[in-house]
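All protein chains but one are shown in place.
We call the chains A, B and C, going by the order they appear; numbering starts again at 1 in every chain.
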Amino acid sequence: MNEEVMCAGLDTAISTVGKPAIDSPLNAMTTCMEDLERVVIDPNLGAVEKCLREGREIPSFELAGPREKIFFDPSKTKCGIVTCGGLCPGINNVIRGIVLELYYMYGVENIYGIPYGLQGFIPGYKHSFVDLTPAYVEYIHEMGGTVLGSSRGSQDISEIVDAIERVNMSVVFFVGGDGTMKAASLVAREALSRGYRCSVIAIPKTIDNDISFVSKTFGFDTAVEEARKIIQCAHAESKGAPYGVGLVKLMGRDSGYIAAHAALACPDANFVLVPEEDFDLEGENGFLRTLEHRLVSRGHAVVVVAEGAGQKFFEGMPKETDASGNVKKGDIGLLLKDKIEEHCKARALAVNLKYIDPSYVIRSVAANASDSIFCGLLAQMAVHAGMSGKTDMLIGLWNNRYVHIPIAISVGERKKIDVNGALWMSVRESTGQRVMKN
Amino acid sequence: MNEEVMCAGLDTAISTVGKPAIDSPLNAMTTCMEDLERVVIDPNLGAVEKCLREGREIPSFELAGPREKIFFDPSKTKCGIVTCGGLCPGINNVIRGIVLELYYMYGVENIYGIPYGLQGFIPGYKHSFVDLTPAYVEYIHEMGGTVLGSSRGSQDISEIVDAIERVNMSVVFFVGGDGTMKAASLVAREALSRGYRCSVIAIPKTIDNDISFVSKTFGFDTAVEEARKIIQCAHAESKGAPYGVGLVKLMGRDSGYIAAHAALACPDANFVLVPEEDFDLEGENGFLRTLEHRLVSRGHAVVVVAEGAGQKFFEGMPKETDASGNVKKGDIGLLLKDKIEEHCKARALAVNLKYIDPSYVIRSVAANASDSIFCGLLAQMAVHAGMSGKTDMLIGLWNNRYVHIPIAISVGERKKIDVNGALWMSVRESTGQRVMKN
Amino acid sequence: MNEEVMCAGLDTAISTVGKPAIDSPLNAMTTCMEDLERVVIDPNLGAVEKCLREGREIPSFELAGPREKIFFDPSKTKCGIVTCGGLCPGINNVIRGIVLELYYMYGVENIYGIPYGLQGFIPGYKHSFVDLTPAYVEYIHEMGGTVLGSSRGSQDISEIVDAIERVNMSVVFFVGGDGTMKAASLVAREALSRGYRCSVIAIPKTIDNDISFVSKTFGFDTAVEEARKIIQCAHAESKGAPYGVGLVKLMGRDSGYIAAHAALACPDANFVLVPEEDFDLEGENGFLRTLEHRLVSRGHAVVVVAEGAGQKFFEGMPKETDASGNVKKGDIGLLLKDKIEEHCKARALAVNLKYIDPSYVIRSVAANASDSIFCGLLAQMAVHAGMSGKTDMLIGLWNNRYVHIPIAISVGERKKIDVNGALWMSVRESTGQRVMKN
Partner (left out) sequence: MNEEVMCAGLDTAISTVGKPAIDSPLNAMTTCMEDLERVVIDPNLGAVEKCLREGREIPSFELAGPREKIFFDPSKTKCGIVTCGGLCPGINNVIRGIVLELYYMYGVENIYGIPYGLQGFIPGYKHSFVDLTPAYVEYIHEMGGTVLGSSRGSQDISEIVDAIERVNMSVVFFVGGDGTMKAASLVAREALSRGYRCSVIAIPKTIDNDISFVSKTFGFDTAVEEARKIIQCAHAESKGAPYGVGLVKLMGRDSGYIAAHAALACPDANFVLVPEEDFDLEGENGFLRTLEHRLVSRGHAVVVVAEGAGQKFFEGMPKETDASGNVKKGDIGLLLKDKIEEHCKARALAVNLKYIDPSYVIRSVAANASDSIFCGLLAQMAVHAGMSGKTDMLIGLWNNRYVHIPIAISVGERKKIDVNGALWMSVRESTGQRVMKN
């Protein structure tokens, strides 16, 4: 974790739209919290002691949870929910959780669903806002996807704030990734600058689990569960044929968390290739020779590759971008498939390669139990934050606690696997894989 | 069903290696059957009455099951099992079922597993036969794949029979597809012609469910279960984006059974394209215009395509063959993806196409409950047939009964969906799909 | 199968409300069938030949499917659906299938759901009819249970017909068990006797799979899948402790089909006790001594018992009945638990018995792929039958074909496992279990 960033985080106070002054309806049923409760960001003893030695404040995050005083009067409050970017298991759970918490706990009855992401805010869009009632959301958590629809790409911030003002929404929940959180932050600031009191709360969503200062994003656990099944299939295929190789490509544009976790969950994986660890294909220590040795000695192999791995092999090729502006990756799965087959052919090794690219299959399923719990709690925490008037922040899980994180300190830089850290060490031990560099 | 074939079937008596004369150990625990019990092949009343009118015999199959007299003395019997071709859910269940039935019911203790398909018979192959004991097979049914390994392609029949004779096997079980059954038949005949008394029993295996006179092959039900999940994902993806199209390619080289059944199991599918029904891409009634209408009116669509569909669009392109000699199909999935995107672009329809090719994922999982039962019964029936000295035949399920079918009448011609029959009619009703021809 | 019953079936023609004279809208998309197409009930060659020898007609069922001419004018047709009795996987699929088939294929727009079973017909009931639209049923097949609610017990037939007449329903679909089908038959006849043209079509529903002339009822396959998981747990428990016994009680009041199939699906079961096979507890050949031998020799055992098994051990005890009038069974699961523990204690065998009674868990889940297909086809066939004016009949699966069966010949007598037949023989082979009688 980058220390400067952490300390910067400390200085970035959570923004609010005003001082909460209304008694929360939740006081009747539970013990509410104060803003003063905070959790140390880096609980390593050495890090804490270093701060003390240097006379610096210990960086910490504000704990999320219900507050005794809230800012918005529930009887007059209107809320909005928008879901952006690619699908992720649990979006419907988050929507449902927000709606039920607002309705039953706070008594908020007007909740609008924005259709198909940010473009749903824009005047003249062909779909209108959806009226989100308890009946509407009753069963949605049993299904993958998002009932609101989603889309990629940015929209004019001013038009979004106009749309919010037009309906007079007090709290807007943005469920999305890095780009969406940036937009949410701009919306929050534009509203504040107009003097329009609107809380903007983000719930980070990324199937790649690569958001800084968020130890786990919702849906990740489910995606790993699905990815594990794929690797198990690849394992069966690899053992079912002479010199069988099961090659699986998994999501992970810039970070290999899904590949790493799925490989730990299915410890039959023998190679895990991720964007964070450089590797060579050719040469005595390269991937191809290492794989060949494994095939000769053990008769089969399972290779898991994250889509963002080995991008250096595509250098010099033309680049395309998608609707969110992400540069499209070279297809490392197909490249490996070809290279392995070529290499084995040259060595007269009759490899049986089975290539599996499950693509969207790991992300469009319904949330498993663990993610269902997680999404439900994120939704509760987001509603508490919104009703108490906080804005320009996201709800994250950090050191097992739900916390408020200013959007600014989280966006911009992706979380990545530390190849000298505990996770990657465990992957090395589980697979037996060495660094494949000459 | 072809009538001539049926009647030919009648004339093709089940071959035997000799007259069974030993009391079966199963008499102690169950009621055994006689060879005389048969089931009518085509139970449609009209078909039966036609035979009567024409004075022909009613074509029928011999029922499978334990016989009072068996041919081989269990205490001296050695058996072999070989698994060939691509993976299919339930192969391990069949292996386990055969081993446990032979061991516990008949008292046969020497059972060999041939490694990696037919090539495992060939002298000098790097792996030797596996000793199949109850302990060895105890847990294998909980896993996909085949513990014996498999391979594609044919081997010298004479060498196979030599290998069988060398070990002195009395019964050999061939688990495989069309090519494997042809080889099994040749092995059976070669043994008979040498005067070597060896029963050869085939258990048909094809993920495509396209074996003639076999109403369902094992593993098909599980594959459909998995394929359904993929279509459900495609449905979530299609609804999650503006003008979303979920496009799924499923196995099915010559027959679209998996695609058709999976689409019925997940009735969110809107289009099912199979090899059996010709369709046009272009033109007012073609697929692309029909899809476009659906997108405009309903906002999303799910398309399921069997890999063997639309091969006419690849005419004139060079052809490759795989190790089993099958001609490789043109990739209809990728072709449709490109054509849909092109068509929509030309129409200024901002389609969001999500392409999913689950490839091997639907076939390398463990058998579900229904297939587990099925595989267990096939194994029992195969053992009964083998021990009673029958040969050159396969075990099939027909009119809900397990029957003996001479290999010759089943191989050669693939079973296909009758596009005027009940199954396809139901698919049309479920999807609302019309014939897409100009 | 009882021959007299079969032949009686022949004489009981399918009733109709009148001659169909309207061109079916399905003619535009598919090839329709004629009533003349029939399937032989017993396709065993011997049974067919016996009929011929005796100069009797070969008993057969009419095939289900779309007809060229229908009776009801879709634009004026109102339909009703009622679901009765205990839950079963797939009820929601059947409801959805009927609604979508009526709406999209025939153009029927008024479809009512009767709330909570037959009592929903009775005037003054607190819930009113539900308006079943495509939107309402869109996602219901992904969930277990029934969206309409259900109830047990009978209601006044005349009041039911009054309710149907009041709304002017043309076709009413009854989804339920033996009692419900009897009620449906009475409703059909009462309507006919009033001169009110109403088609009554039954879709048999029983988790026990014990309906005569119906080879498989919907939901059974899913229930077996769930029951298998329970036995797998019992197996793990039995192996996890010294002298471990996993004892599982499964549904099956009068027929042990679930127990038998689940034991075949999880071949780790060592004993299967069903209502159809008498057994002793005590004595040298009794269950307790046999179990003891197994425990001593193998260290663990898995016992599966159907709830209706061993009822002779409760003779002389007071009997209760449930709301449907079924006599409550003595709890054979708890009795076995006590008896096993007593017996082992007396033998100084330190048994570790783990008793599992999953009760409703196997029946309240969503339908698996196979049952989803099945329910969809049953729904299509039921709609075809109803629209063409047939009445007082049920849709069944027989010899792999969907057929029309007059309710009268199916109800009254439960289907039972033939302990000398193929299914039970396979269970004996799979478990190694002998008849446990002294």
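FYI, a residue touches a chain if its C-beta (ideal position, glycine included) is under 8 Å from a C-beta of that chain, and two chains touch if they have at least 3 such contacts.
Computed from a predicted model, the values in this text were never measured in an experiment.
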item: Where the missing chain makes contact, among the chains that are shown; value: A, B, C
item: Selected residue (touches chain absent from view) among C:102, C:143 or C:200; value: C:143
item: Sole contact to the chain not displayed, among B:108, B:143, B:274 or B:373; value: B:143
item: On chain B, residues whose C-beta touches the chain left out of the figure; value: 139, 142-143
item: Residues in chain C touching the chain absent from view; value: 87, 116, 119, 143-146, 149-151, 229-230, 232-237, 239-242, 354-361, 364-365
item: Missing-chain contacts mapped onto chain A; value: 26, 29-31, 36-40, 43-46, 48-49, 52, 58, 60, 65-66, 96-97, 100-101, 104-105, 141, 215, 221, 224-225, 227-228, 261-262, 264-267, 368-370, 372-373, 376-377, 380, 399-402, 420, 422, 425-426, 428-430, 432, 434
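Heads up, the rule we're going with is that only the chains that are shown with their structure count from here on.
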item: Same-residue or different-residue interface between chain B and chain C, half as cut-off; value: same
item: Inter-centroid spacing, chain B versus chain A (mean Cα positions, whole Å); value: 41
item: Computed distance of Cα centres, chain C from chain B, in Å; value: 29
item: Numbers and ranges of chain A residues touching at least 2 other chains; value: 143
